[in-house]
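Left out: one protein chain. Kept in place: all the others.
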Amino acid sequence: MNNEIFDSLAARLQVLEDREAIRSLIASYGPLADSGDAERLAALWQPDGTYAVGAMGEARGREQIAALITGRIHQSLMAQGCAHVLGPVAIALAGDYASARCHSVVFRHTETGFEAFRVSANRWELARGPDGWQVTHRDNAVLDGDAAAQALLNPGVQPAS
Amino acid sequence: MNNEIFDSLAARLQVLEDREAIRSLIASYGPLADSGDAERLAALWQPDGTYAVGAMGEARGREQIAALITGRIHQSLMAQGCAHVLGPVAIALAGDYASARCHSVVFRHTETGFEAFRVSANRWELARGPDGWQVTHRDNAVLDGDAAAQALLNPGVQPAS
Partner (left out) sequence: MNNEIFDSLAARLQVLEDREAIRSLIASYGPLADSGDAERLAALWQPDGTYAVGAMGEARGREQIAALITGRIHQSLMAQGCAHVLGPVAIALAGDYASARCHSVVFRHTETGFEAFRVSANRWELARGPDGWQVTHRDNAVLDGDAAAQALLNPGVQPAS
């Protein structure tokens, strides 16, 4: 096989590996959140990555992202019983950068059973660095009819940041 | 490497690419629906593709499929706040044709929070054409105990159409 053919196979393989890595990274978010693993969860982001949670503001850097998990609100949710379940991701790959769109649903255990406590739109921005694919920014906004939340799910709308 | 070995690698790669394309296509349905992008959503189907939504009848062709998104029912849902969240897809690939089975859940925002408004079984039929993989037919039926809805989820049951 000449080099050209090899390069072509390797390039196709690389695309699949990239998509697999990105999907796996995002798939690990919910299990890490609901097992309270703030350190592994924060390490999904680049050291200076950011996470904007709607009206709750933006966490900047791994320390602040980890604090979302170790903080009072999340710990209280975990004590009640909670599940951060993501929907399937639509990934747009562009070399060393990617974005992904998906829903997320937070279920909460209550005295009368489980409720869908928060249903949101998500847009993930990712980049490939020396440590592989990591999140550079995540936007999450409640789907309560807000047009800005809906726009996060659209591939034709560029992120504001 | 001789041609036989190259062909073998390329064929294995092609299967993974096909499965990735089909999963990505289906994963993009929900985000497009909830951002109201009727045009991109309809383009997931072949020009003469169909979408049967239980007792609500069948949309035939992209124009009618787009009308499901621009129509009053879906626009009202979006104004309230909604999320069309799909479950993981079980894909059966056969050359240029494929079928996929999955659940879908429509969450609706109400005055008292979110509710799982509609929980359904889905079977997608897809074909590879000049523009890549597209949907030829989708069946969706509410999982309210109806045996026909349950059968959509089974790989041993052939579609009626």
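Order of writing sets the labels: A and B. Residues in every chain begin at 1.
As a convention for this text, a residue touches a chain if its C-beta (ideal position, glycine included) is under 8 Å from a C-beta of that chain, and two chains touch if they have at least 3 such contacts.
Keep in mind the model is a prediction, meaning the values are calculated, not measured.
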Omitted-chain contact residue, chosen from A:Gly95, A:Gly113 or A:Pro130: A:Gly113
Residue numbers in subunit A that touch the chain omitted from display: 1, 5-6, 9-10, 13, 16-17, 20, 23-24, 26-28, 30-32, 34-37, 40, 78-86, 88-89, 107, 109, 113-116
Missing-chain contacts mapped onto subunit B: 1, 5, 9, 12-13, 16, 19, 87-91, 101-103, 105, 115-121, 142-146, 150-157
